[in-house]
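The structure is given below, and queries will be raised subsequently.
All protein chains but one are shown at their positions in the complex.
Order of writing sets the labels: A, B and C. Residues in every chain begin at 1.
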Amino acid sequence: MLKNEIYKEAVNVAVIGATGYTGVELIRLLLSHPKFRIASLTADSRAGGDITDIFQHLNTYDLPKLVKVEDVNYNNIDAVFCCVPHGESQSIINNIPENVKICDLSTDFRFDDVELYEETYDRKHEAIELQKTAVYGLTEIYRDKIKKTRLVANPGCYPTSVLLPLMPLIKDGIIGQENIIVDSKSGVSGAGRTLKDSSLFTEVSDGFSAYAVTNHRHRPEIESQLVKCSNKNNIRVSFTPHLLPIKRGILSTIYIDIKDNYKLDDVKDCLKQKYDNEMFVSVLGNNIVPSTHDVRGSNFCNIGVFYDSHSNQTIIISVIDNLVKGASGQAIQNMNVMLGNEEKEGLMQGVIFP
Amino acid sequence: MLKNEIYKEAVNVAVIGATGYTGVELIRLLLSHPKFRIASLTADSRAGGDITDIFQHLNTYDLPKLVKVEDVNYNNIDAVFCCVPHGESQSIINNIPENVKICDLSTDFRFDDVELYEETYDRKHEAIELQKTAVYGLTEIYRDKIKKTRLVANPGCYPTSVLLPLMPLIKDGIIGQENIIVDSKSGVSGAGRTLKDSSLFTEVSDGFSAYAVTNHRHRPEIESQLVKCSNKNNIRVSFTPHLLPIKRGILSTIYIDIKDNYKLDDVKDCLKQKYDNEMFVSVLGNNIVPSTHDVRGSNFCNIGVFYDSHSNQTIIISVIDNLVKGASGQAIQNMNVMLGNEEKEGLMQGVIFP
Amino acid sequence: MLKNEIYKEAVNVAVIGATGYTGVELIRLLLSHPKFRIASLTADSRAGGDITDIFQHLNTYDLPKLVKVEDVNYNNIDAVFCCVPHGESQSIINNIPENVKICDLSTDFRFDDVELYEETYDRKHEAIELQKTAVYGLTEIYRDKIKKTRLVANPGCYPTSVLLPLMPLIKDGIIGQENIIVDSKSGVSGAGRTLKDSSLFTEVSDGFSAYAVTNHRHRPEIESQLVKCSNKNNIRVSFTPHLLPIKRGILSTIYIDIKDNYKLDDVKDCLKQKYDNEMFVSVLGNNIVPSTHDVRGSNFCNIGVFYDSHSNQTIIISVIDNLVKGASGQAIQNMNVMLGNEEKEGLMQGVIFP
Partner (left out) sequence: MLKNEIYKEAVNVAVIGATGYTGVELIRLLLSHPKFRIASLTADSRAGGDITDIFQHLNTYDLPKLVKVEDVNYNNIDAVFCCVPHGESQSIINNIPENVKICDLSTDFRFDDVELYEETYDRKHEAIELQKTAVYGLTEIYRDKIKKTRLVANPGCYPTSVLLPLMPLIKDGIIGQENIIVDSKSGVSGAGRTLKDSSLFTEVSDGFSAYAVTNHRHRPEIESQLVKCSNKNNIRVSFTPHLLPIKRGILSTIYIDIKDNYKLDDVKDCLKQKYDNEMFVSVLGNNIVPSTHDVRGSNFCNIGVFYDSHSNQTIIISVIDNLVKGASGQAIQNMNVMLGNEEKEGLMQGVIFP
């Protein structure tokens, strides 16, 4: 059995909510991270048991027993990844000692605007003071702030795929803030491990549908970030998510209008300049079409830029693995930044293909 | 073994190009059609053999041997379905006796404008006189013309999914001819049975990508029909196809602008009025999101209409089975109309779910 | 909307438990059956609603509202298909009027030996008198008895795939009753529509496992039928089921020993003689390997027989669609027999390929 203790000098990490898909993905990535040691795993409904009772694929590793959230001993913990559903993070994180670094994977701290959070999620914000200290963890955009914060609000999976290409273009004023149409398609793991008819193999496999048309909660998250990086106070995005019969992967097809005084090359140049020195974000060459196959299991985001002269339409296509760059991978990337590790440490697993 | 001869009083049908996916799908549908008898099957490269050498699932039926196209004896044939690749239909159909009804599933006769065909497919049209007699086989739109023609050009799969919702709206002037964005997703059978890396299970399964971005050949087909039903001479559509890891099914998400003097209800009313008495096209109720699961194996087209007040965007989502309403099913529907059969005959197989 | 009433002269049918997968599959098949009219659909937890609230793919049809089991008006019912979970059928069927024909798809009436039922399912049998009248509905084997009974116990999906090839061989004494190894693989719909982790798309797709190794409840069902057709009182089968990442389909690989005085040809001859005049069961030609692809959506069972001279092992491979021949299709086949319809009526839908 593989000994967790080989990492004795490492940062001690707790994963709160370890038995959801972002939790087990964190465990996968942490287990090959040279600086992190998994010191605590929580799962209230399974406290006292082993995570291998649920996930046999971890049977080779020597992992701590599952405990209740309230039973985590923070004396031994340097960093926390919080993977509980939205609405549950705020009170949990309120109770974590000041010296512990936190990356929260829920939506609970993603909105600077508390009212927008409360409206979108239809509940009171329970940690308004903490919210003021939180940094939105889109690493390539907010790296400098992430270095200095104690609390990162890890971005949503759809927003990550949309904001990485759009934020530099909005910020530089190359594209207009109108007529932004985002047609996104996500693998099923994005829906988590909750039991529902629409996640059954029999009802997903060999088919495709849209869902939450006109009212998905990731739309306000996307818009609030776009507004923040522009000097506009109003950007409206049309966002339509679809459910792909795949396990992992998001592809967003984004239709935008380039402003009159700009050309397609300006779009490409802007993105290339922004991301050329980034490890995890690639702007693909001309005519190379992004595919979720090319990022599966990895922290990469690939972006393709296309111009249809016939209809005068600019199209950006981006792909990520929703569980990695869209969740647990970006969380580790953020924690690496917060702790002064090399940003790519523990994230260099290759893409699984085929 | 099931005897084809039980259909002795039936129309004698030849399937030209029987061993592609549209060919075998026609065979599936014809075998349960009460008025048709499969009298001839062609496959040049397999002539002399049995279709069950290739497709075991037909082993229960007593089907004619495969022959070369040139060896079809048209004395016994009343109707032909032509399923050969584009560019091959024109000369074949030129040689079919006048009294035989023909439904061509290729693109060879889909363009009234021969020049547009030649430009799009980069080849000379070899049957210009025949073209003048061809009717575009979108049954619900051109039914009256189909009744009187001898040659139907069966629509492409993507165009069927796009034109059924858009043509009534364009014709009635409810939506503008600008900013029409079509984000389509198709199952792999749309690519046919050709051997290529990108159709391998290992390279399709568990992933998703766009393809032919900005230059798919179904775009001119869509535009030429939209122009025809409007009184405009220029409609530009942005069309982006994607490859779904499913066998059958197309879902098109269509972003349109309603004209100033119209409202969402006008969109719905227009489509409901058009399709309320149609067997195969349904406009779904409010908030019901179309899914390819709901049309699999059937000749149905389901259409949902949505309005996003936040971004002032109208969204239409349509689904079909690309091999049925998008190909072989619509072909039989057209042949039923040409021959005076009841339109739905042989097409009432239920949806396969799950 | 398609009118159910076109079948006015038809047999009035109730489907008890209409919202599980065998229930909706029955509806698919009944809707294209020329002699049956769906008069009543029950679903206790959804009583008062429409089945299209759950299954959009039925939106084209005019179906009765869902009612509670207790609210079925049997005055209007000629035949019942009972699709509730095992343990619930016995009391329901006890209360159905004598004149109504019944096909029960649960396990409740599959065991002549009540004690074996009680031991296998760990519950009291609640309809012992009815049990005596029940006929095991493997149509090709028990057709004559089915003609005369009022109550058919429709076979399990695995047993159907195993018994169709094995019963003739056991009966004729061609194979031994020892060393019968059945390695079966089933699609996920066999597990029904129950919500559980192991049926989630994310936990099924792109993987494969065995389950219920050494203790699956279909083993006693298989053995009791094999015993019945032999003159032995003890036949032991090793049965290992596996879960395939497919929607529909069972493939059983069966390892048997031919008795000393017989040869492979005797195996083939026995099965061919038994099934040559059967519509739904085919013994494939030499070297043709059965595939679930070849029976998808159909009531067919394909059987291949192989002999490995190297290891002196005889191998039989059989395939069915678990929802059709393994459940709802065979149920209709049995009801056709009970009612004196042509046995294949409503069951001639072609195989869905690809």
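Methods note: a contact is a pair of C-beta atoms (placed from the backbone, for glycine too) under 8 Å apart; a residue touches a chain by one contact, two chains touch by 3 or more.
Please read all numbers here as calculations on a predicted model, not as lab measurements.
Student: Any idea which of A:Gln90, A:Ser282 or A:Gln313 touches the chain not displayed?
Tutor: Only one of A:Gln90, A:Ser282 or A:Gln313 touches the chain omitted from view, namely A:Ser282.
Student: Can you tell me which of B:Asp78, B:Asp104, B:Asp172 or B:Asp206 touches the chain that was removed from the display?
Tutor: In the complete complex, the chain left out is touched by residue B:Asp206.
Student: Which of A:Phe55, A:Tyr74 or A:Tyr211 touches the chain that is not shown?
Tutor: Of these options, the touching residue for the absent chain is A:Phe55.
Student: Even though one chain is hidden, which residues of subunit B still touch it in the full complex?
Tutor: Residues of subunit B in touch with the missing chain: 21, 188-189, 193, 195-197, 199-202, 204-206, 245-247.
Student: Since one chain isn't shown, list which residues of subunit C touch it in the complete complex.
Tutor: Listed in rising order, the touching residues are 179, 181, 183, 185, 202-203, 206-211, 213-214, 219, 236-238, 240, 242, 244-249, 251, 253, 255, 289-293, 296, 304, 306-313, 315, 317, 319, 354.
Student: Take the complete complex as the reference. Which residues in subunit A touch the chain that isn't displayed?
Tutor: 2, 21, 24, 27-29, 31-32, 55-60, 189, 205-206, 247-248, 279, 282, 284, 288, 291, 293-297, 300, 302, 323, 348-354
The definition used in the following text is that only the chains that are shown with their structure count from here on.
Student: Using the touch rule from the top of the page, what residues of subunit C touch 2 or more other chains?
Tutor: Residues 21, 189, 205-206, 247.
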